[in-house]
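Yeah, one chain of the complex is gone here, protein chain that is, but the others are all in their spots.
Up next is subunit A:
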Amino acid sequence: MADSDPTFSALMDLLRRLPPTKVESNVNTLCELCPDYTDDLLGNVDQPLLVCKDAGGGRDFLGCDYNRDGESFRSPWTNSYLPTATDGPLPSPKLRQLEQSLNGAFDTYREMYFEGGISSVYLWDLEDGAGAGGSGGKEVMFAGVVLMKKTLTSDDATSPSGSWDSLHVFECQERGRSAKYKLTSTVILVLNTATAAKAEGKGAEGAEGSGAVTLSGSMTRQDEVDAPLTTSSAHVPNIGRMVENMEIKMRNLLSSVYFGKTKDVTNDLRSQSGLETKSKEDMLRAELAGRLGQRKG
C-alpha cells in the first residue's frame, strides 16, 4: 500500500503515538475499523513475536506475519505449518537448505548473545530474478527474516521483568560474485519494574509507597550491505555479520534512548535540586565568569 494513501498514513501515524504496550489490541481495533487495511496493518506494524510449539521437532519457534498462513505458522525445524497443516507457501528446496543453515547459525548466535530465548529464520523466494541483469538467468533474489525473542519473567511483583523481540527483515539480490542485502531491523523492548518510595523521617511513620515503571517501545533502523559471494553458502556469514552488526548498533541506541533520553526528560519535568538553588548557582557562575573576564581585560 502506498504511503501516500491518507488512511494508511493516518493508521501508521496513530500507531507511532499510541502506547507500545497496547499495540496488539490497538491493531485489532484498527483492523475492525478499516477491514480493507488488515493485511497492510499486519504486514507493516511490528508486534511482539508469538511463541509456537512444534510438537514434531520438539522445539519452540517464533511466529510472525512472514511465516503465517491463516491461523497457522510454519516451523523452521520441520518446515510444516502448525498447529493445523495448511498448504501455505514453502521455500524452494534450495532456499530451504539455506534456511536450515541460517537457523543453525543463528541458534548459536542466540545462545552467545541472549543465553536463552528462541530464534527462528524464515526465507522465501522472490519472483523477479530471471528478467533483471540477464546474466544467463543466474540472478537470484530472495528475502528472509531473522527473529530473536527473549523474555524475563519476574518471580514476584517487585522484581523486574522484560522482553526483547527483534525482527530483521532482509532482501537479497545476487549479482555475479557479490550480493546486495537490504535490511530493515526492528527491536521491541519492554522493561518493567516496581517502585517503593515513601515519606521518611519524623512524622512519616506508617508512610507507604508502591508503584510500577514501564519502559516500552520499538525502534526501527535500515541498512544496505554489499558483500562478496564466492559460493552460495557465503550467505550465512554475510547475513550473520549484517544482523550482528545491526543488533549491536541497535542495542546501543536502545540503551541511550531507554536509559538516557527518557531519564533526561524526566529530570527536565521535575528539578530535583530546585530551581532556586539552580538559579543561584547560575548567578554565582555568571558572576565568577564576569570577574574572570574583567581580569583578562
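To be clear about the criterion, a contact is a pair of C-beta atoms (placed from the backbone, for glycine too) under 8 Å apart; a residue touches a chain by one contact, two chains touch by 3 or more; residues count from 1.
Heads up, the rule we're going with is that contacts and distances are computed from a predicted model.
*Asks:* The chain dropped from view, which UniProt name applies: "WD40 repeat-like protein", "F-actin capping", "Translation initiation factor eIF2B subunit gamma" or "Uracil phosphoribosyltransferase homolog"?
*Replies:* According to UniProt, the chain not displayed is called "F-actin capping".
*Asks:* May I ask you to list the residues on subunit A that touch the chain which is not drawn?
*Replies:* Touch with the absent chain occurs at residues 6-7, 9-11, 13-22, 26, 29-30, 32-35, 93-94, 97-98, 100-101, 103-105, 107-109, 112-115, 148, 150, 152, 160-164, 189, 191, 193, 195-201, 203-221, 231-233, 235-237, 240-241, 244, 247-248, 251, 254-255, 257-259, 261-263, 265-272, 274-276.
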